[in-house]
Every structure is written in structure tokens, then in C-alpha cells.
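Note sheet for the following structure.
With one protein chain removed, the remaining protein chains of the complex are shown where they sit.
Here is chain A:
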Amino acid sequence: MTTATRSAPRLSTTAPRRRSAAAAAYLVLGLIALAFLVPFAWLFLSSVSEHATLDTSVPDHLTLRNFADVLTGDNLHALVNSLVLSLGSAVLTLVLAAPAAYPLSRYTRRFGRPILLILLFATGLPITAILVPVYGLFVQLDLLDSIPATILFLTATGLPMAIWLMKNFMDEVPISLEEAAWVDGASGLRALLRIVLPLMLPGTAVVFTFTFALTWGNFFVPFILLVDPAKQPASVVIFQYFGLHGTASYGLLAAFSILYSMPVVVLYTVVQRVLGNAFALSGAVKG
């Protein structure tokens, strides 16, 4: 892949060379895009195929039966479970992260630095590793199969990054605006709710989307902490479809996978449309 950029013309000031370089760049871009697109083919074709297998072939006639068949009561229930977990942890994250970020953004010098550094350190820890002790904790506290406890844990895993992001977005809101409110006798909380948060609404939306998508896509945590099938979210339920290797359930697996992916794809698209890529990343990666 690198050769394409390197073989770009030595003297790009001449027009024909520049044009051929552009053509080469488009060609390579096209090939990369194709390579990224092709693995998806199976997913989409199998979801509308009557007798889906692991091979990718255009079905003789398209059918939406897989989608209809997959929408059983149990599966809808699993999607609702996903929604409860994701909304729960996203809302709770905002409720905890916003007030936590406020003093970190406003009084960094005094005491915030060590806390910020600890939070940054925590964002780097592999959450996967914490699941073994968390399982032990859940067993001892008799919290296995508890959706609220699972939401609390999911919130805790996303919180360091969420506070960090919130703090960065909050830094962009000038403190002078709050000073005006304090003069009018507003408390810190009121200033946060009425002035700071509305001004950083895009940032709040990014943190919400981030947390929601993270939980929605999480398989390992509910797989370990929620054993009761009635409490498992879509990710775990779909995995069980996948477990039925050899049976002819690939069409259902593909259809369910698409339905399950849809909410996060839509959410990302909306946030990206409204806010733009650069903005969404500005808080995540400074520097």
C-alpha cells in the first residue's frame, strides 16, 4: 500500500505527472475501499437469502423472511435489554461525569492534576482484565444476573474516558460566562446546568454516543455477568445463534446482526453529520 504514495512523482510541479499521481491515488483508494467493503458482502447477501450458508452468492430471489423470523418475542426482549443497559449506562455516565468534570475543568491547578492523571491512566487499562475480579466481586455480593449492577459496572468502565472528554469540552466554555451568572446569584450547580452544559451540548452528545455505542457493542461483560437468558442483551443472544454451527441459521444470524448493528450505525451517522468528524475527535485525541 505504501508504494503508491512513495512512487508519487518526484517533481510534482509538472501537470501530467501530478495528474497521473492523482489517478494512482484514486486507484489505490478504490482498491482499499473495495477490500474494506467485500467482507460485508456475506452479511448483506445472507440476510436476504432463503438458504444462507457461509458462502457468498447472490440469492435467486430476495426475501425479507429472515428479518421477519428473527423478530421473535425473545429477540425483541434481548434488544430491549441492550437498550436498557446502554441507555442506563450512557445516562448515568453523563450524570456522574458532568459534575465531576466541572471542578476538574475549573480548578485544575489546585488539586485536579493528580485526579486527571489517574483518570487518564485508567482509560488505558485493559478492561478485559478487570472482568475476572469483577466476576469474583459479583459472586460474593450476589450480584450476578443483576441488570442494575451490570449497568453500574459498565458505567465505571466508561467513566474515566467520559470525565476526561467532558473536561476537555468544558475547557472550551469560557469561565467569564459563569462569572456573570454568579454575580446574579446563581450557584455552581445552576451555572453548570443552565450555562455550561447547554454550551457544550455537542460535546455532551459525543460522550453520550460514545458510552451508548460502547455498551451496545459490548459482548464480554454481559456474557460473563448476566447468565439468565431473560436478562441477556442482543450481543449475547446473537452469539448463541452463531453457536449453532452447521444448522441452517446463517440467514437469521446475518439478519439479526444487521438489526443489532443498526442503532449504533445510525447514532454515529447522526452525530457525525451534525458535529463533523474533526469535532468528535478533538476531545478524544488532543495533540
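Throughout what follows, a residue touches a chain if its C-beta (ideal position, glycine included) is under 8 Å from a C-beta of that chain, and two chains touch if they have at least 3 such contacts; residues count from 1.
Definition applied: contacts and distances are computed from a predicted model.
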Name under which UniProt lists the unshown chain, selected from "Pyruvate ferredoxin oxidoreductase", "Carbohydrate ABC transporter membrane protein 1 (CUT1 family)", "General L-amino acid transport system substrate-binding protein" or "Lactate utilization protein": "Carbohydrate ABC transporter membrane protein 1 (CUT1 family)"
From A:V95, A:L201, A:A230 or A:V274, residue that would touch the chain that is not displayed: A:V95
Residues of chain A (touch criterion as defined above) contacting the omitted chain: 1-2, 4-6, 8-13, 21-22, 25-26, 28-30, 32-33, 36-43, 46, 53-57, 95-100, 102-104, 106-108, 110-111, 113, 115-117, 120-137, 152-153, 155-157, 159-160, 163, 175, 178, 182, 187-189, 191-192, 213, 216-217, 219-220, 224, 235, 238-239, 242, 250, 253-254, 257, 260-261, 264-265, 268, 272, 277-278, 281-282, 285-287
